[in-house]
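For this depiction, one protein chain was excluded, whereas all remaining protein chains were kept in their positions.
The letters A and B name the chains in turn, as written, and every chain counts its residues from 1.
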Amino acid sequence: MKFLTEYIVMNVPARRDYINITPKIARLVEKSGVSEGLCLVNAMHITASVYVNDDESGLLRDYDSWLEKLAPHEPVSAYYHNRTGEDNGDAHLKRQIMGRETVVAITAGKLDLGPWEQIFYAEFDGKRNKRILVKIIGE
Amino acid sequence: MKFLTEYIVMNVPARRDYINITPKIARLVEKSGVSEGLCLVNAMHITASVYVNDDESGLLRDYDSWLEKLAPHEPVSAYYHNRTGEDNGDAHLKRQIMGRETVVAITAGKLDLGPWEQIFYAEFDGKRNKRILVKIIGE
Partner (left out) sequence: MKFLTEYIVMNVPARRDYINITPKIARLVEKSGVSEGLCLVNAMHITASVYVNDDESGLLRDYDSWLEKLAPHEPVSAYYHNRTGEDNGDAHLKRQIMGRETVVAITAGKLDLGPWEQIFYAEFDGKRNKRILVKIIGE
């Protein structure tokens, strides 16, 4: 069996943003030398997501306004979590909608993605260093 | 290590539907010859989901009306994504609630599912060919 473990550091200047990380992950699959296997990609922080969907700017705006409607940032006082001194209660909820991780198949040495599938990192509480974990396992 | 990669083509006649694919996946596990391992099942299209829940017709109606409430199909003009000429903005949101993929354990040569767990394909923008990816890895 072959394994690759890598940590990608993200520092998103905005509070919220949606960043296509597919090229980074594809390079790591190549580096791993794995031709058949699985690629786990997960946010290591609990106010961010890794998810798979379309890289279309209108859709990213739709996601952002929808998540704000389902779990609004303000009023900050609406969240018990924010009594700890944080203001990111909403971010912990948004992240549950979009998910922590994806597992993508590796076939013939490449990410086995559908025609429009792109791997995204979604930041809901930015302006600080955060990490993504990539774990590749296979042969 | 053993691997199996299969693509299942779905063509759902309705815009939205919820289809139990557990028997198809169980046959692929058998075909793989894997007795201990993992089975990844994911939608390869970004307006569809693979998820695990109950095969009960009332629940499927509940899911459908709930998803319509959280991310209504109409008005189509409410989604920036639909300015691209699509009318499936809602489908990209519904799919995030229900998820892209599931990873199911294989134990003693079978899908290791709980008593009511069934693997579903949820279509949110049907009437066209779409694929499900099944990747089995183990020994």
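Keep this in mind: a contact is a pair of C-beta atoms (placed from the backbone, for glycine too) under 8 Å apart; a residue touches a chain by one contact, two chains touch by 3 or more.
These numbers were taken from a predicted model, which means no experiment stands behind them.
Visitor: In terms of residues, what is the contact footprint of the unshown chain on chain A?
Guide: Touch with the absent chain occurs at residues 1, 3, 5, 38, 40, 42-46, 70-71, 79-84, 89, 92-93, 95-97, 99-101, 103, 131, 133, 135, 137.
Visitor: Using the document's contact rule, name the residues of chain B that touch the chain not shown here.
Guide: Answer for chain B: residues 1, 36-38, 51-54, 56-59, 61-63, 66, 70, 97-99, 102-105, 107, 112-117, 137-139 touch the chain left out.
Throughout what follows, only the chains that are shown with their structure count from here on.
Visitor: If you average the CA atoms of chain A and of chain B, how far apart do the two points sit, in angstrom?
Guide: The separation of the two C-alpha centroids amounts to 20 Å.
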